[in-house]
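Pasting a structure here, questions to come.
All protein chains but one are shown at their positions in the complex.
Going in written order, the chains are labelled A, B and C, and every chain counts its residues from 1.
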């Protein structure tokens, strides 16, 4: 076998890339996002709007999610949209808004990068750089974020096998950046009543195969606002190291993904419920 | 719209068959299996071997699962196997063994029926009749169990949409039998690291659309013994009314599905863990 | 390896059941349906309505398809419908109509059986017995038709792998009936613009792995009347031994599947086009 691969645990059926393999590293990786650690006993919640829209929207949403217990703020400045006619994000103005809200609230920020030419810019603002589902196999982008010294949130492609997901992470580690969080966000199946099919079995599978932390995105995973709480609870029960969820101060007015965004009250209630689940699996949400 | 269908909740995108629709019935259906109620606040655990193999195997396994807190015993006498050369089950001898173990332990029994010609026989032994995944769209069989006055455990086809699943249940209710439990057991997707992809979002979706109870089978859903506990916990957290799991007193010697069967110690530990999750979602496992 | 399995050709990745395996039999199987041979150099077209509705409908449609060059008449008497409220077929009356039209036109008939209890009845009327997609893994039914001495048309389940399809056929051969035709009819995928995704690669794959003839159903495979001709042509080009297509004398009035049924003119034109393709692959349509 190639020395760049290892066997992994019995019966997995495919080789594991050497740098992400759990066998490669006795201790689990802790990813540190401006002081917030993911991969330890705390379940870390990342929340915020799909897209940054305005100072007011971002500030109100950020205050809400912080009060509810979120530790990191999410918000898109560059948005990958299926249609060229949909809102494409505020670009650098969005990054500046995120930066000012970080200063205001103290929440570290995670935001997506879509283009190798934007990596330097996004890196200069973000505390964690997100590579989205559609770019999970954008290898030049993976290499570029691998050369950054910033944590990377890598979302599973909607069509990616577990093996391909690990290989994508390996591209990042292979450039010297080991601060990678994997995110299950739903895969595409024949079922159409939900936007995607959230594959929660990916969490224990990945935790067994790699030393990297694994979080879950129940917002994209279901595409249905009312269903997010149930799947968020399941994600904590199944062993996720964190959650990333869309919250909007006024979901019905959101420029993007309002149908899957929680409102402030729903988020606050959910956080209370999640803390109970976390304790039941011997973890905690601070 | 056809009077046999109703709109269901907003934004579901397909009509709901009239008899299974939640709108059709103000109260949720409680299914009563020889005194054990499914669909109330208790989360009911059904456990036992994939196939009935011998008196010793069944008795030892039954004692274990009862001691751990299972309320109903599962065990296959007629087995649907992909290959004609695999063990096909003990047939009526298996039913007799189940019956004697019920007498011994007091546990109600659920077992599968595959053939319209066997329904009367299986009905004469079982406390609940199972229709397996491969028969979810076997309409003559659905009609036949619909004419029984016994609870029916209907498993989702591995390729069935939520709508088709509800329509299959409607076939049973339409014959006058409303004692139906729906079971999510994993769907087929491109991912091959697990046997199926357990679709836990089906639980809140079904609970919203129908008044019937919904349980989860993490054994078939994952196909991996070590992964069953994590998904069982997630199933309780997501809102399932029960679980059905494969347990074998000696998994390595099982004639069928040993790779996904818990051993007695694993089952006992899992039940302890599940009780904590149940409490965290305001339910209980008796 | 189990003596009931053989290795099959290099690199297939799964064992082939022994009785269906191409290696098991030096000559390809010719299936003889009341004098019409499938599996030889002729490409055999089976056509007719989804469901038998009336003497007039069946007779008009049968005359048309015979004139166009179809060699076998299809028509459903027992219909597997997703909803219990949809038309379920005429039952034995439908079989009688098929029988009288056979007498009139000389076309052998193929019709579906859904229930082990109906096999004897259907066998007494049909020249070939169809096992539909939803019953591909209905093992008691497979065994029962395996005990008949009539050709069987076995349709691939909509989520069945090639291996499972071969194993289902093995159930029939294992009962002593080797007169089995395999039918690719579309698999379920994420794509929703067509009813199913017609997997034409299944044809050369099956032809390589088994000695049984392989035909294609472009009507169910696409679910779109206008698309049937293009896929029918592709099926002949890819090497299918035959086609089964839905034709209705008045598609807009059909009780079932009118949206995917050709009208007489479309069928007649298509047959002309198919003959040209058949010649281009060194076969013929008589």
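As a convention for this text, a residue touches a chain if its C-beta (ideal position, glycine included) is under 8 Å from a C-beta of that chain, and two chains touch if they have at least 3 such contacts.
Every value quoted in this text rests on a predicted model; they were computed, and no experiment measured them.
Only one of the listed residues, C:29, C:64 or C:222, touches the absent chain: C:222.
Interface note for the absent chain: among B:189, B:222 or B:261, the touching residue is B:189.
Considering A:29, A:57, A:135 or A:197, the position touching the chain not shown turns out to be A:135 (whole complex). Touch with the chain that is not drawn comes from one residue among A:21, A:114, A:183 or A:209, which is A:114. Summarising the interface, chain B meets the missing chain with residues 188-190, 192.
The missing chain lies against chain A, touching residues 2, 4-5, 17, 80-85, 114-118, 134-135, 137-141, 157-159, 164, 167, 170-171, 174, 188.
Even with one chain removed from view, chain C keeps its contact list with that chain: residues 11-14, 159, 161-163, 187, 189-194, 197-205, 208, 221-222, 226-227, 230-231, 233-239, 259, 273, 276-277, 279-281.
As a working rule, only the chains that are shown with their structure count from here on.
Here chain A and chain B face each other with the same set of residues for the most part; over half of the interface numbers are shared between them. One copy, chain A, sits rotated relative to the other, chain C; on C-alpha atoms the angle is 180 degrees to the nearest 5. In this assembly, the C-alpha centroid of chain A lies 33 Å from the C-alpha centroid of chain B.
Computed from the mean C-alpha positions, the centre of chain A lies at a distance of 47 Å from the centre of chain C. For chain C, residues that reach two or more other chains under the stated contact definition are 159, 188.
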